[in-house]
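Presented below is the structure to which this report refers.
In this view, the complex is presented without one of its protein chains, the others remaining in place.
For clarity, chains are labelled A, B and C in written order, and residue numbers in each chain start from 1.
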């Protein structure tokens, strides 16, 4: 069965800014989804901030295996209730791919628990993403590095929990480095952060960047989907010896 | 200088429930703080849910190196604004020690990003906490295991991110196991979860449990305290070559 | 293409000891390989200590995707040269599944760098392996736990590097716990240690144990195979500014 992807985009820059509109006339989410839809075994659809429920209804999420997230200038407009909903689904098993300025999205900070802050500079400088894990599914088909002629710079210290695996480290022309590809598991879900993607540079027109996104969609697809529970199991598996003390009862009922 | 500890307690059971009142007449936080205050180089004070701002004012937190957290039945009454405040401080460097049923507190779930759910049973059964890291500062003075005659059972699967280090694993009489001592770093702060501690068993009258809490207070004290920032650094450290393309500008200002 | 598995066995107990011979008349490796050969997409063959080059010639290893390792009483008889050869292949991408008393094999200690010591007791006691990662490929088809009526006990502290992921934790009737399923990545290869397997208990007649081994064979198959190299790259990717100092040369040539 196909991996069901939903590509979420803030989708504001593309309407208001000529430079962005020229690069992504139908939106960053559209170019990503179009690319994914050409790959075998992936079906992608769109969702955006200004859709009802940000396009992330219970039904949409229930039918999403992997959610891509691109946001930048309107993180604060994403409703907490929707963030709760997405987090719940990730913990149940849904994959989450966070792109570029999505580092500051509510959902990314929620999943990781940290500030996710960094250094940044817009100078159209060169970036080289070194591939530290050539055996990881996310880097399939990628060589020693990906080179991007013009990018926004993100520099360390990136305030994230130590990644389970560090996939890419970037070198920037202006002198900084950055952990540009990082994976974590949370609950039953997989998370991938991928740095490239500024709205005024043609990052999503780069074939290697798109290859990484395709790989990530496949890698992050759920291996299992399980609802959370915190069960009382009053019957022990092994006999419990008689206790000669009565401790009384407290518990939540009396709280 | 002394490690400044604030011991936070929901402090409801001890007022309403005879069994709990008998064990902890002045509250679980009081017995912990009293113990810590007898240790060299530690000063502990109290805070509780029903204090103004839950006892966790900006000033209190600014003067807290390590925060202990015990909650059970009223997690939902902790205001989100105070959770934000505590999270910010942990990321700046403050230590956080989460006890027992605090696994379901807002602050613990916030820091870790997962459900923090588990299995549980109240049957006064025996628990043996195996010490996996005899060289870790948290287990100083602790032998191969700590044995508790009567405890509430917590069983796996505990829905947490893989700990940086697994310190204790519990064996339960009734047949379960649990990752009972776990450490993580988030931002510049250190987090320790320690499982023992149910309100109707005399856990905080156990000398080895108290030794672990003392050790944890010392271990979690900040090594550094840094406010978060996400700076624009327009001046590169290295010269950036001339670019022959004009990409225009987008950025948050136009968002 | 099928996953090519080689099941390596010390294969001494089965010849000398009546109890073991009865359980595994053709050897522990044979029962495992037979099981794997019944699974879709897996082809398994045998190798043993007393074969020429321990059955692990360059050719065999070059055609092995995943190597299973069972040893117990003759770890010291495995030649260092063969250990070097296996290590090299694991670092190139071959999977390695180490079973039970293989914790003390040269190859396991070589890959991990630690003593891999533990506590042990032969008392035919009950073991329950709790499944901490129901979403991991290794636990596919396994429920909350695997129960074994009679096993040798292995207890903590198990002297291993912190696993990348802890898959199973065992509860033992006699009071101990153990990290019974652990995964690591080294080089491009994946390593899985799986505790059950003593030669005098019918562990490899248990369907769930065999399911884990099947899953592990699939999971550990190489995602990539790369020979090691440590290249000099005299040509920089970016221009290096003129330096006004002459440092002379040292380097290995003069060593």
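As a convention for this text, contacts are C-beta pairs under 8 Å (C-beta built on N, C-alpha and C of every residue); 3 or more make two chains touch, one makes a residue touch a chain.
Remember, it's a predicted structure, so these values are computed and weren't measured experimentally.
The chain not shown here is in contact, across the full complex, with A, B, C.
Set against the missing chain, the residues C:32, C:82, C:98 or C:112 yield one that touches it, C:112. Screening C:155, C:196 or C:222 for touch with the missing chain picks out C:155.
Within the entire complex, the positions of chain C that touch the omitted partner chain are 10, 12-13, 16-20, 22, 72-74, 87, 91, 104, 110-115, 117-126, 149-150, 153, 155, 159, 161-162, 164, 173-176, 184-187, 198-201, 228-234, 236-238, 240-241, 243, 245, 247-252, 254-255. By the touch definition given at the top, chain B reaches the unshown chain through residues 93, 128, 134-137, 140, 164-165, 173, 185, 188, 222-224, 226, 237-238.
Where chain A meets the omitted chain, the residues involved are 128, 130-132, 134, 144, 155-158, 162, 164-166, 169-172, 175-177, 179.
Simple rule for what comes next: only the chains that are shown with their structure count from here on.
Over half of the residue numbers found at the chain B and chain C interface occur in both copies, marking it as a same-residue contact.
For chain B, the chain with the farthest CA centroid is C.
A separation of 27 Å divides the Cα centre of chain A from that of chain B. The distance from the centre of chain A to the centre of chain C, with each centre set as the mean of the Cα atoms, comes to 32 Å. For chain B, residues touching at least two other chains, in rising order: 155, 162, 164, 175-176.
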